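Worksheet: one structure, shown below.
With one protein chain held back, the other chains of the complex are shown just where they sit.
As written, the chains take the letters A and B, and residue 1 is the first residue of each chain.
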Amino acid sequence: MSARSRPGATAWLLAVYVFLYVPILCLIVFSFTAGEITTQFDGFSLRWYAELARDAELIDAVLLSLRVGALAATAAVVVGTAAAFVLARFGRYPGSAAFAGMTTAPMVMPEVVIGLSLVLLFTHPLFAFLGGRGVAAIWAAHTTLCTAYVTVLVQSRLREMDRSLEEAALDLGCPPFKVFFVITVPVIAPALMAGWLLAFTLSMDDFVLAAMLSDPGSTTLPVLVFARLHHGLKPEINALATVIVAVVSLAVVVANRAMLSAQRTRAAALRHAAGISPGSVSAVTLSHPDMRR
Amino acid sequence: MKRQSFFLARGRFWVGMLPWAWMLLFFALPFALILKVSLSTPELAIPPYVPPFVMEPGAVLPHLRPDLASYRRLHDELLALGTSGADLQYLSAWGNSLLLAALTTLLCLLIGYPFAYHIARSREAARNTLLMLVMLPFWTSFLLRVYAWMVLLDSSELGLVNRLLLAAGLVDAPLQLLYNAGAVLVGMVYSYLPFMVLPLYANLVKLDQRLLEAAADLGARPWTTFLRVTLPLSRRGIVAGSMLVFIPAVGEFVIPDLLGGGDVLMIGRKIWDDFGPNQDWPMAAAVAVTMVLVLIAPIVLLHRHGRNAEEEQ
């Protein structure tokens, strides 16, 4: 019943991966063309990468996107963790259902609707103190969107966390505030990390919110790319895509490695903990007929 | 079992305050503003609308002057349905959106279900890698992935697909591949496929193998086992994946704009145009309100399935 034994299964998997990757591979291949046309390979050159490095407007947009992404991800982790605590630990109270709906709704609302609603907020005369459209508005919008994702991630981690860890710390005299930072945060750290990364990529990738909320001084990378796509295709964009794919792939591989080694460390720690009293363990093992091999 | 949070009442209050305040300010309030603006009159001003109520000096209650023109426009189009020559731009945009979103969902399901199924049935060591390969394009820029299809589907003789077709002698002249509904559909399926695969995989990987063995043991042929056991048991994954594709697809704006050109008008694009070039914010808000109303059913469906899945664990 496994894919190994069925050629049909392998063929289907392969076909879908081809569908997923051929467009990206095409982008990469034509980024190395020497010519002006994105679909014709006129000899190998790094010309477009050089062009990319000289493109001040684009580099500014990248830097802005990185800045907004980092700030929005950080804010989303803070707000999202608090929201996850409210959802996972505060039980039912008047308005709890509304809160649950509100925190996760940005995930399922079309971006156009969220974008429009936030534009209305930031342009409203009563909320002029928020500073109107611009970088801060994009940051707030991204934080709101990303908070929903972080909340879901952290909440599920909190729910599966062993509550007796916190209770043991309290029992041993640790004040609640400290328990949170010494026990809870380390335990949910993988979820916080994953949440931050997800939020960062979401923010880096968002076009609709950024476009609706940007003013002339706040062009993020997707906004710039979108504008350029309307002005005709140039291999420079292929070069940009190649760089992004390379960076993301590298990050994914590194993150995966880190996660695996963290898991191994954890397994080793568990083994160590189980081996504290080898005598008693082996005695139990030997005396129990089911455990004898 | 009363297992209260360990936070003191006051600490709890402040922990709760932050997300509550944030969500009220940046989610609930903006939605109220959409409702308000949808009842406003457009005007050349900043912001470009006259609010539906004003506080007269000394009055206790605001003076109401709601303008239903935007909604009336949508309503009139609905009434004019079937009348020849009527201007049905919003209604046809809605029709395009719903149809394309439904087709996208269906195609994603048809491609994604066997795909997720086979990943879930492959060796445990391989699963993570296979899944990561699905996610990898998803983490790279969305716009650039759409751009890749602009390059592939380019309608001149330089388009990659066209060049392949010409070289193979299948066509004599380049085909008009870009700027039509088909291109939009391909782009949407390409972009949304991971949203379908992930929940389906999460569901199928948990499917108890012994249930399939039990069905075979009781005499069910493989196909019967699939129809009567696997499919019903993965219903939640199907619903979740379909809603995760359908909902954003209805509101999609970028893909029809880049791959559909002027021909494929979708409702997300109408909001964008009314908000941008047309400067008709009340109309954009009214369309947004109808969009939320239309999408409430799928959103509730998604929410309920998500919660049930949690409770089952």
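The definition used in the following text is that a residue touches a chain if its C-beta (ideal position, glycine included) is under 8 Å from a C-beta of that chain, and two chains touch if they have at least 3 such contacts.
To be clear about the criterion, contacts and distances are computed from a predicted model.
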Omitted chain, identified by the protein name its UniProt record gives, among "Response regulator", "Amino acid/amide ABC transporter membrane protein 2 (HAAT family)", "HEAT repeat" or "Spermidine/putrescine import ATP-binding protein PotA": "Spermidine/putrescine import ATP-binding protein PotA"
Full-complex contact with the absent chain, from B:Pro57, B:Gly82, B:Gly219 or B:Gly262: B:Gly219
Where the unshown chain meets subunit B, residue by residue: 208, 210-211, 213-222, 224, 228-229, 232-233, 235
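Here is the rule we use: only the chains that are shown with their structure count from here on.
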Approximate Å spacing (C-alpha centroids) for the pair subunit A, subunit B: 19
Partner subunit B, residues of subunit A touching it in the complex: 1-4, 9-10, 12-13, 16-17, 19-24, 26-27, 30, 37-40, 78-80, 82-83, 85-86, 89-91, 99, 101-106, 108-114, 116-121, 123-125, 140-141, 143-144, 147, 151, 156, 163, 166-167, 170, 176-177, 179, 201, 204-205, 207-208, 212, 221-222, 225-226, 229, 233, 237-238, 240-241, 244-245, 248-249, 252, 256
Residues on subunit B engaged by subunit A in the complex (per definition of touch): 3-8, 11-12, 15-16, 18-20, 22-31, 33-34, 37, 46-47, 111, 114-115, 118-119, 121-123, 128, 130, 132-137, 139-145, 147-152, 154, 158-160, 163, 190, 193, 209, 212, 243-244, 247-248, 250-254, 258, 268, 271-272, 275, 281, 284-285, 288, 291-292, 295, 299, 302-303, 310
